[in-house]
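See below for the structure under consideration.
What you see is the complex with one protein chain gone and the rest in place.
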Amino acid sequence: MTDGTLATDAAAAKPAPAGHSLLALAMRRLLRNRAAVAGSIVLALITLFCVAGPWLSPHPYDRVYRSYVAMPPSLELYPKESALAGAMGEALERARLAMADFSVDGDSFRVTLRSDRPIDPRNTRYIERLDEFADPRVVETLDEGRTLVVAGRVNRQLFLMGTDRSGRDLMTRIMVGGRISLLVGLLATFVSLVIGVAYGAIAGFAGGRVDNLMMRFVDVLYSLPFVFFVILLVVYFGRDFVLIFVAIGAVEWLDMARIVRGQTLALKRREFVQAAEALGVGTGGILRRHIVPNLLGPVVVFVTLMVPKIILLESFLSFLGLGVQAPLTSWGVLISEGAANIQSAPYLIIFPSIFFVATLFALNFIGDGLRDALDPRDR
Amino acid sequence: MLTYTLRRLLSAAPTLFVIVTVAFFLVRFAPGGPFDLEQPLAPQVLDNLRRAYSLDQPLHVQYLDYLGKLVRGDFGPSYVAIDFTVGEMLRRALPYSVTLGLSALALAIFGGVAAGVFAALRQNSAADYSVMTVATVGVTVPNFVVAPVLQLVFGLMLGLLPIGGWGDGGLAHRLMPTVALALPQMAVIARLTRSSMIEALRADHIRTLRASGLPGHVIIRHALKGALLPVISYLGPAAAALVTGSVVIEKIFAIPGIGAYFVEGALNRDYTLVMGTVVTLAGFVVVFNLLVDLAYAALDPRVRYD
């Protein structure tokens, strides 16, 4: 954040030359920055993946597939052919029936059940219950009901990124987790933005004793052990994860306030603002034409760098077991669950980490790009 | 400078007072108490405990009592780790955390500045991009991922380093935790140094020096002096981030520092331990920020003590 301030100090120093809008110039420069453009594309794709993905995914994020607990990622459909007979055998064992014959043909199966006593047709539910099979129906009854032939469909599912320790599709969970992580990142940033800008601008405009007092207060807050407060907030608001991040945003505005105050103070003294004042432009006009455009730069940079910070913080909380309420999830929760299984099921950490790191990378590149774009010395 | 230092230290007193007050009431209003255990206690026993720890007194009495003791340097007894007073626990744990934190800070500064300068001097080369990519990875990968990976690779696969514990406090035990803790901050510092170094190299006085044909390392030294300022002003936030990181790192590497007290204290509602940790850290932050400001002033002739 500090480097953001520095760069934009200079930005504030030179007002936009006539004829070119500051924004248009910045935009042009930004588009020239390949890393930032790539970052934006990646971010857009991931956001789309997370927002739209759960609607397109065949698996609800909280659906527990009891047959597929901790399945490794695979391009092939589950169940694997080799596992079918075993799964059927297990189901029948629970029904206390013998499996006489079992065959799979394409997407349908046929199984012959045998017992010493007549078999209750209800027993097909043992088969239906399995995630591997669907629509079992009795096609033949032999031996006065002691032998049943059951046919049905093999239920094929795709788990591209495998399933987690509770038998839920990891990819869908990554999408839903991404929604939460991005949401809390944006939300907390927004809250800190609103408070920070308001506080900083007031302090900057008022100046003098008010400014002094307000900034002393910020200094006091800076000395608070932040982690401790976050933990307490979680204990208070544990019910509502979004609320926690609103609260975190309410604690994280200090940097923003400092930046905005500094900018405002500096801008107030600028010749072009004073000139505008002398020309009789009202406060509103000065704000709109001079202050806000010049504040925009540092604020935008702040935002892009704040979001990844919050997402990291969320993951830290998740590691401490203070994450979002199950069955909802977040990238932080997924990664910390993965970290516990790093030896036995590495894919559980690899996939969420890819999305997590890619997003943070993208945000950082965009932030850097924006900062450079808003830095006019490069011209 | 002395008066400035004294004034800053004096002005820390009200700051600490506010922190103590806020923290005291915050922990008290959290649901549950230190004696809500998985195996519940008989009501009579609970009464005895509350009496023994003066928890049966009105809250403002407890608060004044606590303040009074705190002023005399008494942090009170721990409610959960009852064999020790909070003062003892902090005194015992602090050296581990400080050792770990300072080595991580040193590593982050030296490693980060070196990498940043290296990248800045080769701006837009392949070396620059790879250093910056690694640095960005450092910022983005949580340290609770880095730490187990280090343990797996260097502890279990290569068998080079012990996986956990402080042992004799030797380098072997300290190496992995220090690196894991320093990595994210090292990455931030590298990025900071790079951008400010590039800026500094473009400055007029450096160009003049260059034009006058001074050797390269002299120019770098001059440029670095200015380029370090943003790094130094980042040290405050860096120290705070190290504190947060140590909570994770100390847990994973089983290091008996105060990182655990933070979380455990809050989760166990060990009121006095939480308060002790908060006060210690706040004091630490105040002193550290002062040091940073002094260092900043020493490097930047424009800053004066006013």
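Every chain is named by a letter (A and B) in the order it is written, and numbering of its residues begins at 1.
Here, a residue touches a chain if its C-beta (ideal position, glycine included) is under 8 Å from a C-beta of that chain, and two chains touch if they have at least 3 such contacts.
The definition used in the following text is that contacts and distances are computed from a predicted model.
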item	value
Undisplayed chain, where the name is taken from the UniProt record, one of "ABC-type oligopeptide transport system, periplasmic component", "Multisubunit sodium/proton antiporter, MrpG subunit (TC 2.A.63.1)", "Cellobiose-binding protein" or "Carbamoyl phosphate synthase small chain"	"ABC-type oligopeptide transport system, periplasmic component"
Partners of the unshown chain among those that are drawn	A, B
Given A:Val51, A:Ala87, A:Ala276 or A:Ala340, the one touching the chain that is not displayed	A:Ala340
Sole contact to the chain not displayed, among B:Val20, B:Leu105 or B:Leu267	B:Leu267
Of B:Leu2, B:Ala42, B:Ala126 or B:Ala211, the residue in touch with the unshown chain	B:Ala42
Hidden partner chain, residues of subunit A it touches	62-64, 66, 69-70, 94-96, 122-123, 125-126, 129, 165-167, 234-235, 238-239, 321-322, 325-327, 337, 339-345
Interface residues of subunit B (partner: the chain not displayed)	30-45, 48-49, 51-53, 80-84, 89, 92-93, 148, 151-152, 155-156, 159-166, 172, 251-257, 260, 267-269
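Just so we're on the same page, only the chains that are shown with their structure count from here on.
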item	value
Contact footprint of subunit A on subunit B as seen in their complex	12, 14-16, 18-19, 22-23, 26-27, 29-31, 136-137, 139-142, 144-145, 148-149, 152, 191-192, 195-196, 199, 230, 233-234, 236-237, 240, 243-244, 247-248, 262-263, 266-267, 274, 277-278, 281-282, 285-286, 289
Subunit B-facing residues of subunit A, complex	1-3, 6-7, 219-220, 222-229, 231-232, 235-236, 308, 312, 315-316, 319-320, 332, 335-336, 339, 342-343, 349, 353, 356-357, 360-361, 364-365
